[in-house]
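As structure tokens, the structure follows; a few thoughts come after it.
Every protein chain of the complex appears in place save one, which is left out.
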Amino acid sequence: MARKHILHMLTPLKHMSPFDVNMALDAGFDAVVPYVDVGLGEVTGLVQDAIFSRPPDAGVDTGIFIAGKDASLALDMFDAARKAMVPPFQVSVFADPAGSFTTAAAMVAKVEKALEKKFERGLKDTRIAVFGATGVVGFCTAVIAAREGAGVTLVGHDGIERVKQIAAEIKNRFNIAVDAADGSSDARKTKLVEASEVILACAKAGVQVVSKAQL
Amino acid sequence: MARKHILHMLTPLKHMSPFDVNMALDAGFDAVVPYVDVGLGEVTGLVQDAIFSRPPDAGVDTGIFIAGKDASLALDMFDAARKAMVPPFQVSVFADPAGSFTTAAAMVAKVEKALEKKFERGLKDTRIAVFGATGVVGFCTAVIAAREGAGVTLVGHDGIERVKQIAAEIKNRFNIAVDAADGSSDARKTKLVEASEVILACAKAGVQVVSKAQL
Partner (left out) sequence: MARKHILHMLTPLKHMSPFDVNMALDAGFDAVVPYVDVGLGEVTGLVQDAIFSRPPDAGVDTGIFIAGKDASLALDMFDAARKAMVPPFQVSVFADPAGSFTTAAAMVAKVEKALEKKFERGLKDTRIAVFGATGVVGFCTAVIAAREGAGVTLVGHDGIERVKQIAAEIKNRFNIAVDAADGSSDARKTKLVEASEVILACAKAGVQVVSKAQL
């Protein structure tokens, strides 16, 4: 009997995401087990509990998945999980809160490809406005794009306060500077669109962030 | 690799029912994942989270099961789940709180068959007393039988108050009239038995609702 692929799915939220469960099973895991309402302080114990019951060479078949809707918390949990390893007993760890890491990476990659194809340039110094920047996908997109050298502005649909805090968090955690802007009115949004070369819409499904007229 | 059959099992209770888990796995689902303590207001989010991570044609292989012990709440959750679909992204939804929908349907079907075989008649205008009517199976049995035209009386082992409320709920939700009766003493039960053509015992396992002498 081949060794089973097991995924322990950790979320700080009340419920595991059915989206993530589907993805994990479709990716080939034989068994997925949810652990909900997991605090950062519980990660070490859960991970160490997972690593000693299979031989060291089974680590690659045993996965820890970190879910949730908060990128910073997910990164902290990811770090805690990695530090909990006791080589040669190690397991795979993967974080993707609300699919944001993969979604953001794909979004930035698509933009990079389009820039290259249409304008023969890269992300470097490209002026990018991230609408819907208060969400986890916007957060990750901003970080990845800024890391690639883009000039990123986080646009807040409810004013500048929250996006300013997010910019500060990005500065603090990744040492990357991004701007914050107030996008709470149509006039303000139009101005931001005019000042940008690329607009990334990261708002919730069903929300129109910019009208056709503003483009 | 064939696509896996995944069942997301939602219950408003603290624990998923092991009964339902066994049934789901024996019915052929490859993976079942419990979500406990689910509020009615959380159903939309969970269902929408489930529908977008697989291609539209996989909807039939992705199921939402609504469990619990409350038929009305299960029906409300079922409605919420159906309204959460975003065609062509849709998944299968099935509600059967405490097995009551299937149990009640089977019970009424058996009665219908027996009536036809032995008396060449149907449920129409048959006088049915539902003992143990304060439970979820009794509730569903009453609704199904009354819909088929039977004259249904809910019998309360602890008096008439609770079954009167249940009758009002059935009237309100399904626009079906059923009677309520006090079955709190042996004398009252004997009277109700005499007035009925069919008796359905829906009480808990281990409870004797009517003695042999009363029949």
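Here the chain labels run A and B in written order, and each chain numbers its own residues starting at 1.
Going forward, contacts are C-beta pairs under 8 Å (C-beta built on N, C-alpha and C of every residue); 3 or more make two chains touch, one makes a residue touch a chain.
Just so we're clear, the structure is a prediction, and the values are computed from it rather than from any experiment.
Enquirer: Who touches the missing chain here, B:A31, B:V47, B:I64 or B:M107?
Expert: B:A31
Enquirer: If the missing chain were put back, which residues of chain B would it touch?
Expert: Where chain B meets the chain not shown: residues 14-23, 25-26, 28, 31-32, 34.
Enquirer: With the missing chain put back, which residues of chain A would touch it? List them for me.
Expert: 1, 3-4, 6, 8, 30-31, 33-35, 37-38, 42, 46-50, 52-54, 62
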